[in-house]
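Complex shown without one protein chain; remaining protein chains in place.
Note that the chains are named A, B and C in the order they appear, and that numbering of residues resets to 1 at the start of each chain.
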Amino acid sequence: MAKVLVVYHSKTGNTEKMAQLVADGAEAAGADVKLRTPDDTTLEDLQEADAILLGSPTYYGHSAAAMRALLERSVRLHGKLEGKVGGAFSSSHNIGGGNETTVLDLIHALLIHGMIVQGFADGDHYGPVSIGAPDERVSEQARRFGEKNARLAAKLTGS
Amino acid sequence: MAKVLVVYHSKTGNTEKMAQLVADGAEAAGADVKLRTPDDTTLEDLQEADAILLGSPTYYGHSAAAMRALLERSVRLHGKLEGKVGGAFSSSHNIGGGNETTVLDLIHALLIHGMIVQGFADGDHYGPVSIGAPDERVSEQARRFGEKNARLAAKLTGS
Amino acid sequence: MAKVLVVYHSKTGNTEKMAQLVADGAEAAGADVKLRTPDDTTLEDLQEADAILLGSPTYYGHSAAAMRALLERSVRLHGKLEGKVGGAFSSSHNIGGGNETTVLDLIHALLIHGMIVQGFADGDHYGPVSIGAPDERVSEQARRFGEKNARLAAKLTGS
Partner (left out) sequence: MAKVLVVYHSKTGNTEKMAQLVADGAEAAGADVKLRTPDDTTLEDLQEADAILLGSPTYYGHSAAAMRALLERSVRLHGKLEGKVGGAFSSSHNIGGGNETTVLDLIHALLIHGMIVQGFADGDHYGPVSIGAPDERVSEQARRFGEKNARLAAKLTGS
């Protein structure tokens, strides 16, 4: 059973809703799922997980400072997250409002940890993006995102 | 009177419609506007312009090869476009389908030429993005984009 | 006389050295320069400046959380920084260690504020990058970066 950690920061509740949908998808794929905010996430949580999925609102084309603070704390684990699965998702106000750069912002940090990131041929390619509250399209993508990452983690850990 | 060059590549006609709206906006701001496809654009066109605005569909998170081919030809002008105004816009199928990375792809090339790029506090921040055919929201942004870049070019050239 | 604000975060002193060189370059171009850390920077400092130049070490492919915290505070000024000049620089350990994505990370935030960013045809295209302490190559680029941005700000403000 793959261990999936979903870490989200949310102000309006939109990213939280997405995080819940991601968690649902991962559970549907048989994963053991933890849902956390960045402040509640310990370095041990990060180390124990087989997959780490990060969600943040888009603030000025990038993830929230709370999420960046977790990523800075995570530097102490340098090299220890290598080979784990990583992914990112975001909610935003505008279509061209920086949501893709936010997802990529988080993906860059995961790659720098030596993690493994998968893209999506259909839908939002780098990770789910919601404009405002998640609608039907986004909900389906968020669930599928959780599911696919849980499956990849299970495959890589042989569980 | 600032000289504005709008170069677009279009397959379905959506980017072409955006290019026309951008040109309209630039003309409304008093600019002398040329509308070109990448293949029809000469190095002289690039050198004569005070502002160069590039539009491309999103193909796999990036601009069309036709546009990249123009950018490669433009390398011969290295240093000679410095200080000109640059901007980019894109049309795409999906919200998270790589449209922002396409606009940024083009902006990077413009910055590497030493050009000057302005962002937008409202709407699509890096440049106009259309999902499918340009709707009312996108049309207004495309016009405003043409207008603001024409104004900036006029200011910088003292015209 | 253009007002240039240089904001830097530094741990090892390398980014601070770069910031001093950037400030020197801006002063050589006749600007009135303020040098600040993110924590010491008030929203008034941002509003008063004609050019805002941000420097941060590369932490995992992105700017320091202290810098992101300033950018989050700056959201209250949304729309009020439009038309100002912006730029970014970074110091890093590795050549491919995320220094360009850090500079672009900051440039994205500046563009989202509606600011105006210029690239460089020669040297480091998006903004100065130092691997470790600034050497002769980087020192020259940092000074030129300060100078060019100060000149652009003077031109745009008519000062």
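Here is the rule we go by: contacts are C-beta pairs under 8 Å (C-beta built on N, C-alpha and C of every residue); 3 or more make two chains touch, one makes a residue touch a chain.
None of the values given here were measured: they were computed from a predicted structure.
Novice: Considering the complete complex, identify which of C:L5, C:V103, C:I116 or C:L152 is in touch with the unshown chain.
Specialist: C:V103
Novice: For the full complex, which residue in A:H62, A:H125 or A:R143 touches the chain that was left out?
Specialist: A:H125
Novice: Going by the contact rule already stated, which one of A:A2, A:L110 or A:A142 would touch the omitted chain in the full complex?
Specialist: If we include the chain that is not displayed, A:L110 is the one touching it.
Novice: Can you name the residues of chain B that touch the chain not displayed here?
Specialist: Touch set of chain B with respect to the missing chain: 59-62, 64-65, 68-69, 71-72, 74-75, 98, 101, 105, 108-109, 111-113.
Novice: Which chain C residues touch the hidden chain?
Specialist: Touch with the absent chain occurs at residues 61, 94-101, 103-104, 123-129, 131.
Novice: State which residues belonging to chain A touch the missing partner chain.
Specialist: 78-79, 81-83, 104, 108, 110-122, 125-126, 152, 155-156
What we mean here is this: only the chains that are shown with their structure count from here on.
Novice: Could you work out how far the Cα centre of chain A sits from that of chain C, in whole Å?
Specialist: Roughly 30 Å, centre to centre.
Novice: If you average the Cα atoms of chain B and of chain C to get two centres, how far apart are those centres in Å?
Specialist: That gives a centre separation of 25 Å.
Novice: Got the chain A residues that touch at least 2 other chains?
Specialist: Within chain A, residues 61, 98, 101 contact more than one other chain.
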